[in-house]
Structures are given as structure tokens and as C-alpha cells.
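To start, the structure under review is shown below, and the notes come after it.
The chains shown are only part of the set, and none of them has been moved.
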Amino acid sequence: MADPRFFHRAGPFSLQALAAISDARLADPASGGSVIDDVAPLETAGPRDVTFFANVKYADAFAVSRAGAAFVSSRMASRAPDGMALLIAGDPYKAFALAAQAFYPPPPIVAGRPPSAVIDPSASVPDDCEIGANAVIEAGARLGKRCQIGPNTTIGANVEIGDDCRIAANVTVSHCLMGDRVVLHPGVRIGQPGFGFAPDREVPVKVPQLGRVIIGDDVDIGANTTIDRGSGHDTEIGQGTMIDNLVQIGHSVTVGRGCILVSQVGVSGSTKFGDHVAVGGQAGFVGHVKIGDGARIGAQAGVIRDVPPGTTIGGYPAVPMRQWLRQVAMLDRLTNKKDE
Amino acid sequence: MADPRFFHRAGPFSLQALAAISDARLADPASGGSVIDDVAPLETAGPRDVTFFANVKYADAFAVSRAGAAFVSSRMASRAPDGMALLIAGDPYKAFALAAQAFYPPPPIVAGRPPSAVIDPSASVPDDCEIGANAVIEAGARLGKRCQIGPNTTIGANVEIGDDCRIAANVTVSHCLMGDRVVLHPGVRIGQPGFGFAPDREVPVKVPQLGRVIIGDDVDIGANTTIDRGSGHDTEIGQGTMIDNLVQIGHSVTVGRGCILVSQVGVSGSTKFGDHVAVGGQAGFVGHVKIGDGARIGAQAGVIRDVPPGTTIGGYPAVPMRQWLRQVAMLDRLTNKKDE
């Protein structure tokens, strides 16, 4: 059970209610009235908890789980222990996520602006927003409805923020237009000038960075991630894209919709991602390349050329994943010694 | 055209004025009176815009560009479309950068210290500085003329900052002496103790970190980059060096003049860079190595030994670039299959 000092639990919910929330189907409709108090992992769940089973690797734990109910696919349902109520779902993990959201909704917005916040009179901040202590909102900035701005966060002049955005503490945003339901975690930096200059024997000549950062609806950006504004063309992050911590997005990069960038990825200027691209941690991209829709990039890969849609690549420099696996296997065969 | 909510444009300028600003020469002196309103990329520039052409890869776009004028080398000038005024420059991109700076100068300093800023009475802050809301300037800190300190930024005790420095929001600086015209982007951390301790079976014994960070004139440091102070010898960043976002500079590192470090580079303690070293993104350096003047280090390289001046290296571990390219080609030859 989540620590009540940090998490407020809703519920309880009947199994019938949970099935509706999560778009699942009760294996036994007669169980619909059973009451569930909480979500829990397979190992620790008890008779009043709901859990999920989605990976056959955990079949043994599932078989002995004491959970009162579980989300499971129809194919895996037969592995359940006797007496467990089953919620049949096409994607049990997604169904569980929806149930968990019902038990643990985001903390409510507490509208208000503390006296320590410094809000320029020309900024537009609806009354239903929650502004953190010592936050700074500069001239002309416009917030949507029900936004949350964390303590010690700085929102720059004329930034536009959509409805229901949650911007955490110690964040900096400038030169940015943001959609609805965007989440920025602590320490995110958005809108600073990118790394653009003309080399010179003495001091490099900086090129004014004249673009913006355009962030789509439902984007989520991890702690201490940095997204530079465009140099000419805007930097764009497409709807529903998830970016992890400590990621670098250079100037004029385009990231499509529904992409996933794991932590410490680095994307150089003007590179373009299609939609639903997935990138493993610490991978790097040179500038000015195109990554096709649905491409998958392995962790720590070094991407130096265009990647066709749907391709999976890995290695340094990155090559098709099967080829990289052959490289790894070949090196292993040539250098592995049994006596180690 | 840059979004006027975020960028204030100066001008217009005559071609004659732009030629003078950018040290270029008008191909046709009679065009000197033509008036230019803005800078723009090749593709979107119109008759009142100036653009540039520096990379033969874009020759087709140049040939059909509607720009009223363009910076171009004398060698490439013949590729221009009819009617375009030409500004002949040895380095067209640098000339364009200078023109763009004229159209879009940095925002002026708005002198003042808001009541929310906390400035120790013993700090020296000239009246012509612009101090951000909720900034903190600790005892004995000394700012030069016309400095800008962003909101929610912390300047530690006795830090010295030169003239015309621009320190963005949510920055932390301590134990630092800084030259003139230094730019720190949001979230930069300067002067914290480095990673120094003597191992111990129980708790490592920390070694007091007794050096400073010395930053030369015209240095530019990217968002969320961290530069530790020296352990004994100071950490030093030479004049005109450009450091991108999320870079790590360890204690007692020396970086020379005019170096370029792309994002997510990591430099371990006491490593020394000469002047004009260029480092690609995500490259890493062990401690206590020497990187010669003008060396070039490939992205993601792992540098584990000294690098002679003027050398180009790459790979993990890094070797001379030509050798690394042979390694890559060899692995490719041995593992590439045509049927993929």
C-alpha cells in the first residue's frame, strides 16, 4: 500500500466499476459486487487488492498470488490460482494502469497564488490555477485553466500554456507555446537558445536563435531535460510524446507524436523524428537526419544517418539490429575464453 | 519571420549597411541602397529578406530562392538566381550571423532590482544591472556592469562576475571568478565540490575541494551543465569556449580557449584540453589526460589516453579516426547480409 503521507487513495471500487474504468470484462460476472481497496504487485497483493499478470516470466508468482483480483489476458487466464477474480483485458498492463489511476488520481489543483509568487500584472493567470511559492511568471505569459506551476519555477515572457498543464518545481520555460495536459517535471529547461555559432579564430560568432518550442497536448518531459528553441524552424514535440530525465533536444528538432525517449538520449539540431519512434537510454543522434515512423533505436546507439520507418537499429555507429547482434556474436566468438 | 512575441527586430538596414556590419562586399555596388527588413532561411526568404548560401548541398534551394539578397562566397556566386543581390563574404555563414545579430540584438538590460530579490547588503551590484525576481545574491558577491541575473538564480558568497554577463534563470554559481560577457543558460551549476574522496570499507572519506572555477571572457555554458570547482588546482574554462547543455566538467579540469563541447560530454577530473579542441556529443574522457590544441573528438568517443594536437579520433575506446572507420568498415563487411 502506498505511503499515505505521500499518496491519497480513492475508492474502494467494486469489480464491476473497475471493469468499466479499465475497459475489461469480468470472467465471472457474479463477482462484480466484490469490493477492491487498492492496487498491488503480484507478490504483495492481498484479498482486497487487484493486481495484473502480463509477462509469462512471472507465471509462478501469479500462480501463488493472494490477490483478490487480477487483470489478465484471456490466453493467460487459466494460469490463475483458484478463487481469484479475473478481469479479462486485451492489454492487462494498460487496464491495470487505468485502475491504478482511479485509485490514485493526480492530486487536485488547489487554486491560489501565494504572496511570494511574482506574477507580472500583464500575465494572464486564471483564478483556478495553482501557483507555487516563489514562482515567477513574467510579462505577457498566458496560462490555461487549472494549471499548476511549482515553487521556484520561472515562466518567461509571453509563454503560452494550455489547460490542465502541470509544471513542477524549479523549472524554466521561455519562448514556448504549449498544448493541454502537458507535464514538466522538476528542473526541465525549455526555450533557451540552441548551440549555434559560426566558428572564428578568436571568439565564435553566435547566430541569433529565432525559433520557438512548440509542445503538443499530453506531452510529458522528465526531470532536468533540456529542449532548446529553434534556430529558424521551431523545435517541435508532438502530441503524447514521453521524454524521460536528462534528455537533450537540440534546436529545430522535430519529434513526432507518441514517441518515447528514454533518459539521457541526445538529439542534435534539425533532426526529425516521425511518429511512434522509440529510443533507448543514452542513444545519440547527429544533426539533420530523419528517423522514420515507428523506428526503434537501441540504448546507447550512435545514429549517424537516416533510419527508415519501422526499422530497429543498434550499435555505435548504429546499424540494423540483426547486423549489430551478428557483430556482437562474432566478437564474442573470437575473444571468449572458457577459462574465465 | 521571428515571432514578435518573443523577438524584437531592429532595422531595416540598407545592403550597404549590412555589408559594413558583416565585413562583406557587394557584388554590385549599385545595389547598396536596397532595403532589407529581415533575415530568413533560403526556402522562406522573400524580396525584403537576406539569406545565406554556404553548403553546396542546398544549391537547388539557392537557385530558386526568392530572397532579395544573400551572403555567398565568390566561388559560389554564379549559382545565384537572377536578380538576387549578392554579399560576397569569405565565410558566408559568419557574415550572416553578424547580420542576424544586427536585426536581433540581445534584449536590452532593464536595470533594476525587484523587491523579491534577496541581495546581501555586502554584495556589490551596480545600478545598471538587471536582477530577476526571487534571485538570491549572497554576501560579498561582486557583479560587473550591465549584468543580468535571472529569476530564481543563486549567486554564492564572494563570487566575482565581470561586465556584461548574462546569467539566466534557476542557475547556481559558487566559488567562481568569471570574466566579461559570459553567458550561463538556465539550470547551470558552477562551483559545487567535485567527486573526491578516499575509499573506505565503511563510508568514503571526502577530500575537501579547495579550488575555484575560473571562467574566461565570452564563455557560453549550456542549460543544466555542471562544472565542479577544483580540488587543489582550479577548474578553468578558457576564453571564447562554447559548452552545450548537460555537459559535465569535473574538478580541476582545464579547458583551453575557443573549445567547443557538444551536449552530454563528460570530462573527468584533472584532464587538460588545449585551445580550439572540438568534442562531439556524449563523448567521455577519463581523468588526468591531455588533449592537444585543435584536436577533434568524435561523438560518443571514449577517450582513455592523451590525444596529440591536431588529431581526429573516434570510437570506444577512441583511436585515430581513420582507424576507427576501418574497424567499422571491417565489422560491416564481416556481418552485413544483403537480404536484410
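Each chain gets a letter, A and B, in the order it is written, and its residues are counted from 1.
One rule holds for everything that comes next: a residue touches a chain if its C-beta (ideal position, glycine included) is under 8 Å from a C-beta of that chain, and two chains touch if they have at least 3 such contacts.
Quick caveat, the model's predicted, so the values are computed rather than measured.
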item	value
Total copies in the full complex, given that 2 are placed here	3
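Quick note on the criterion: only the chains that are shown with their structure count from here on.
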item	value
Chain centre separation in whole Å, for chain B relative to chain A (CA means)	29
Contact set on chain A toward chain B in their complex	116, 118, 134, 136, 138, 140, 152-154, 156-158, 170-172, 174-175, 187, 189, 192-193, 195, 197-208, 210-212, 224, 226, 228, 232-233, 246, 248, 250, 264, 266, 268, 282, 284, 286, 300, 302, 316-317, 319-320, 322-323, 326-327, 330
Interface residues, chain B side, partner chain A - complex	2-3, 5-7, 39-41, 91, 93-94, 96-98, 100-101, 103-104, 114, 116, 132-134, 150-152, 168-170, 185-187, 218, 220, 222-224, 239-240, 242, 244-246, 258, 260, 262-264, 281-282, 299-300, 316, 328, 331-332, 334-337, 340
